[in-house]
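For reference, the structure discussed in these notes is given below.
Removed from the display is one protein chain of the complex; every other protein chain stays in position.
Each chain gets a letter, A, B and C, in the order it is written, and its residues are counted from 1.
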Amino acid sequence: MQTIASISSWYANNETLIQEILIYALLAFSIQVALRSGIFSLAGVGFYAIGSYAAGLLVKEQAWPTALAVIAAVLLCALLGWALSVLLVRLRDLYLALATVAFDLMVGVVALNWSSLTGGPLGTVGIPISVTTLTIFITVLGAAAMLALMQRGTIGRTLVAVREDEQLARSLSVNVRRYRELAFVISSMLGALAGAYHALLFTDIQATDAGFELIVLALTMVVIGGFGSWTGALLGAILLTWIPIELTSIGQWWDAVYGAMMIVVATFIPGGLISLVTIAGRASRGRARPSLLRRGSAAAAPPASSSGA
Amino acid sequence: MSSDRAGGQPGPGGQPWRGGQPGLGEQPGPGGQGASREGAPALKIDRLSVRYGHITAVASVSLELPAGAIVAVLGANGAGKSSTLGAVAGSVKAHVSGDVRLFGERVGGRPSHRIVARGMVLVPEGRRVIAPLSVEENLLLGAYRQRSHKQVRAKLGEVHELFPVLRERRGSPAGLLSGGEQQMLAFGRALMADPRVILMDEPSMGLAPAMVDRVIDAVRAINALGKSVLLVEQNAVAALRVASYAYVLDRGRIASSGSAQTMRSDPVVAEVFLGLHESASRASAEQGPGRSEAARS
Amino acid sequence: MFSSRRLRWPGGALALLVMAVTIAACGSSKPSTTKTTSTVSSTSSSVAASATSSTESAGTIPVTFVGDETGLVAFVGKEVLKGMEVAVKRANASGELHGKKIVLSVMDTASNVSTATVKMSDAVKSNAVAVFGPLLSNEALATAPIAERGKVVDIETEAEVGGLLQIGKYIYRLTPSEFLYYPLTVDHLAKLGVKHVNLVYASDNPTLTEESTKLLPEWTKKLGISIGTSVGIPSTTTEFSSIVTKLETGKPEAIGVNMIGPAIASIASALRTSGYKGTIFCDQSATAGSLKPGGSAANGIIYGVLYSPEMSFPSSKEFTKLYEESFPGEKPQGYDATGYDAMTAFADAIAKSGSDTREGVLKGMQELTVAGSFDGGSGPLKFTGPEHREVSGPGALVEWKEGAEHMLVQGTPGLESQPLKAQ
Partner (left out) sequence: MPGAPAAGEMLQQLINAIVFGSVLTLFALGLSLAWGTLDVLNLAHGAVFIFAGYLTYELTRQGALSFVPALIVSMVGAGAATVALEVLAFRFIRTRFANKRQAELSMLVASIGGAIIIDQVVSNETGATTFGPPSSIFKVREYHLTGSAGITNIQILIVVVAVLAAVGLDQWVRRSRQGRAVRAVAYDPVTSGLLGVNVSFVAISTMFVAGALAGLAGVLLAVNLRAEEVAVGQDYLLTAFAILIVGGVGSVRGAVLAAYLIAIAETAVVAYGPTQWRDGIAFLLILLVLLVRPQGLFAKAQFQRA
């Protein structure tokens, strides 16, 4: 009884933080699912903006039921996401990343200038609060379950093949394009969900919400947490929401400490912080023998590397 | 490629090399046969080991390249040949132990650009020409450490004389050359550094038989310029045509060694690497002509 | 697959160490996320510990500024805070608080909306009887609903965004909109005989866009001034020569630069370099040093401000004096006056209702607004707007000259909006 009471008081004290984390988790999932499938797309942030306007305006202006508005927003973004993936089908790596950044920023410019719809620089305010933390929590659970399934089994293996060697995947008669489109669409839908929930929980949308800062934040969450698995994205979302709030107590240099932490983790922990958890878990179970996979990778890639002093 | 299978062929247990049994490679000694000059051998490798994590690719290999000689290192795919060369040239990222001496001077453990500066160049497996750069730029890059413009020009002239095709195609991007031409470029590029020792990693790999002959001629010509050559090859027939002495590497260890003459008549070598006996099919699988064809395309 | 499985232990350990140390530091300093300000007086810091503890001390009135101590508008947040501190000191010394003392604590929003919302909910859950909201419009919009739901009076400053007061009855805004005193500038232009103006404004800033596209055209029309070119550019613009060329077309007698940040000084300098001799006017964001880098090119720029140390109102003079006592050698600015006004209104509300519970604060604020006005650092402020939850102020027109503002015209108190006298 005591513990239940303390948990509920802890929850009450941190509800807003938890809401932020859950919403950012969805956004981080959106970026992670793309990255894991070998698609360096940051379009999730643009769909965050579109999803927030779509859901927010449908609820506020059209008085749609919340569930319907969220579903409509997500479907709209799924469609747009598919269209974008077709448009950008030939792009890879950093080119794709920059193209999707351009898309995100374009969404912001359009939102700012389409005043009749979005309120332009005034933003869309006064959206009724229409979702609960529980709803978002359940959505995050569902999304995590879906991503976990996508990491295993045939789909998971196929996506890894598509990511690691497209030619090979093609030769195994994998429809690479279909899988890339699938990942792109799922990424768009997750981004839209995050945006829709943000609008319906925090009641206002500004055209500048989904700007370069949010792109950087989402990317950082995924890389710092570890993009190899959804757990990494979740860990990144938790830490990068929570740490800055705590760090502000340091005073005016907190940002520099934050930046230094980013450099250290990015440079020295290649798999992201989640890999520390994995390693700790493995260590506690005793030293595992090197897996076949590892041996295979050692053989495939002899440690050819620069000879830098 | 690499292998952690314990227990090499020669010697008992895990330390076959160090104990009482004298190293096979030292019995006749290549120095005895080659054109040994006064002083230290061009290259002396002593108990070289290369480990990638838990996997040992090369275990206590010792060998010697007399000055002015061509010595071949033979072995199947995965025997540890490339790891040996990479470790000697300072380009592998792995745990390396042992002693490497260039004309008596310790060079083991130095980064590759320092080793080049000491006069030893590796011609890497697969040629690794810098494809977007022109043929001439590739050659000039070989002379990166040479700052005197005049000497670079003179060297360029020498290389052009040796490989006229490089003069003809000097402006064309290196990536557009044929496999054989790229191998000539890789040789020429190595010569530009004016090395005393050249390490060659599978120069015949992926080339048509006629081209292999030209590569072997080139190796001979390079040797004639006074360069000592350590030639690593899967194609034992070709290698033994130019080498005076040969080592056989198996699973990271020296399996046997001897003069080219001896090695050609060695039944084990003949069976495994030269494919002279009935098990020709197995030998060809290891030697990999099929792979050569595939790689050429 | 992933090489990432291979952790480099030295690096990994280092990273872990950094994380651990930081987190430990954060954990141990948890109470200081709501740190009590101690810049002004030692008395306020001595009661800091009791203010953050959960048991309510009998003699203190805890309030929290959820504001921008770091981040984009830290330079504003720090000034607002100073003004609040001066007001706390005044109120605590005046005895009007029924023998109690205000204790002000600060939670840094780092100009970040997420951080701001979390900090605001922390503040609402604390024992603070009132909160002072963050300065950026998007922060204010995101945090005000939390205060409203928590039934805590949220006194906003600086955030000019429309729709803020519609969030609910607990939300107040005690910085007068510059729309109310911008007419002083237009009036002055008319007096100078200006007939044609060209205009550039930040098209992504709601206040500046509304001012430049709706209000200025109305005001200038009334005074017979015509607006030739009106250029809206995003505030991310970093190249101004093409805009300057456009602004100079038609040779207007005055050019308006309703931009924020360094753009004002950049555009003004470029105008002067290219030989423009007319009047340059802008909005109040030119205050607080934005024009300093412009050097002599910025001389003669006019703009309306909320407060000037040269104001002759008694309450302004009192504020100026108190500020200069608290921060010797520093000149008070508009942002200081804003913080002072917000805190003074809060203290007046407590004095009125005699109760320092959250409901008591609301009651006091309602009584104060019914009274119609109160005397703040920026002069007599009149309550206006929905349920009188915002204020209008007289304002002043100033001219920038050699690194300082000089008052040209002082606004008239007690009006909703400054009149266009030249009419």
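Structural remarks
We take it that a contact is a pair of C-beta atoms (placed from the backbone, for glycine too) under 8 Å apart; a residue touches a chain by one contact, two chains touch by 3 or more.
No experiment lies behind these values; they were computed from the predicted model shown.
Contacts of the undrawn chain with the visible chains, over the full complex, involve A, B, C. From the set A:Leu147, A:Ile186 or A:Val223, the residue in touch with the chain omitted from the display is A:Val223, counting the whole complex.
Shown as candidates are B:Leu133, B:Val165, B:Val237 or B:Val268; the residue that touches the absent chain is B:Leu133. Among the residues B:His113, B:Arg170 or B:Arg264, only B:His113 touches the chain that is left out of the figure. In the complete complex, the hidden chain is touched by one of B:Ala57, B:Val107, B:Leu122 or B:Ala246, namely B:Leu122. Remark: the omitted chain is touched by one listed residue; of A:Met106, A:Ile129, A:Leu172 or A:Ala280 this is A:Met106. Between the chain not shown and the residues C:Gly67, C:Gly232 or C:Pro413, the one that touches is C:Gly232. Annotation for chain A: contacts to the undisplayed chain at residues 35, 38, 40, 87-88, 90-91, 93-95, 98-99, 101-103, 105-106, 109-110, 112-113, 163, 212, 216, 219-220, 223-224, 227, 252-253, 255-256, 258-263, 265-268, 270-271, 301, 303-309. With the whole complex as reference, residues 89-91, 93, 111-113, 116-117, 121-122, 124, 126-133, 137, 140-142, 144-145, 147, 173-176, 179, 182, 189, 193 of chain B touch the missing chain.
Against the chain not displayed here, chain C makes contact via residues 2-4, 8, 11, 71-75, 203-204, 231-234, 236-243, 245-246, 248-249, 261-266, 269-270, 273-275, 288-290, 292-297.
Heads up, the rule we're going with is that only the chains that are shown with their structure count from here on.
Chain B and chain C, compared by their mean Cα positions, are separated by 74 Å.
Distance between chain A and chain B, defined via averaged C-alpha coordinates, is recorded as 49 Å.
Shared interface positions of chain C, defined as residues touching 2 or more other chains, are absent. Among all residues of chain B, none touch two or more other chains. Looking at the complex, you find that chain A touches chain C at residues 12-13, 15-17, 20, 24, 109, 112-113, 120-123, 125-126, 129, 160, 164, 202-204, 206-209, 226, 228, 241, 243-252, 254-255, 257, 260-261, 264-265, 267-273, 275-276, 278-279, 293-294, 297. Partner chain A is touched in their complex by these residues of chain C: 1-8, 10-12, 14-16, 18-19, 22-23, 25-26, 29-30, 32-33, 35, 69-70, 74, 108-110, 112-115, 117-122, 125, 137-138, 141-142, 145-146, 161-163, 166-167, 203-206, 209-210, 234.
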